[in-house]
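Only one protein chain is missing from this complex, and each of the others stays in its spot.
== subunit A ==
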Amino acid sequence: MKHEVILSGFGGQGVMSIGKNLVEAGVEEDLQVSWVPSYGPEMRGGTANCTVIISDERIGSPLVEHPSEIVVMNRAALAKFGPQVQPGGTIFINSSIVPDTVDRSDVQVHYVPCDDIARELGNSKVSNMVMLGAYVAATKVLQVKTIENMIHEMFTGKKAKLVPLNMDALQRGIACVER
């Protein structure tokens, strides 16, 4: 088992956090994981992407040329990484922001209206949690329960009130791919 995913979007969309959540959850499930950011002089609004590998074997290269999945949070990300996805791979598109469709027949595509769902839930910041739900449900690389436990650990004290919101966002993301 080896999942190699590139997550990409604007800085500030929570792309890096989805990646961090994936590797944290991977460690909880005793898997090998790595997270590599593409870093540059950009700040908020610039391009942000990271490469995450989740495997049951030692990870050699932490970088990936042909990802098994990509998570696309803006249009530029689809143009850049769409053609690189392995045949048989999966593309997750934030359809609230990306109007394009994928014209490849050798990949599976999930259109997830992350920002619309986040707004419905009353907080645009949870759009990345919607996407995380969709990714985990579709790939089954990690158990949903592990992510739920992590949400409880992430938001404690004053932030504990954010747990139900994030749980809802996660479930709405899961529902998008299980429809």
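One rule holds for everything that comes next: a contact is a pair of C-beta atoms (placed from the backbone, for glycine too) under 8 Å apart; a residue touches a chain by one contact, two chains touch by 3 or more; residues count from 1.
One rule holds for everything that comes next: contacts and distances are computed from a predicted model.
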The chain not rendered here carries, per UniProt and among "Spore germination protein KC", "Rod shape-determining protein MreD", "2-ketoisovalerate ferredoxin oxidoreductase" or "Carbohydrate ABC transporter substrate-binding protein (CUT1 family)", the name "2-ketoisovalerate ferredoxin oxidoreductase"
Can you work out which residue in A:F10, A:W35 or A:F92 touches the chain that's missing from view?
A:W35
Omitted-chain contact residue, chosen from A:E24, A:D116 or A:E148
A:E24
Hidden partner interface residues of subunit A, rising order
20, 23-24, 27, 32-37, 39-41, 59-63, 65
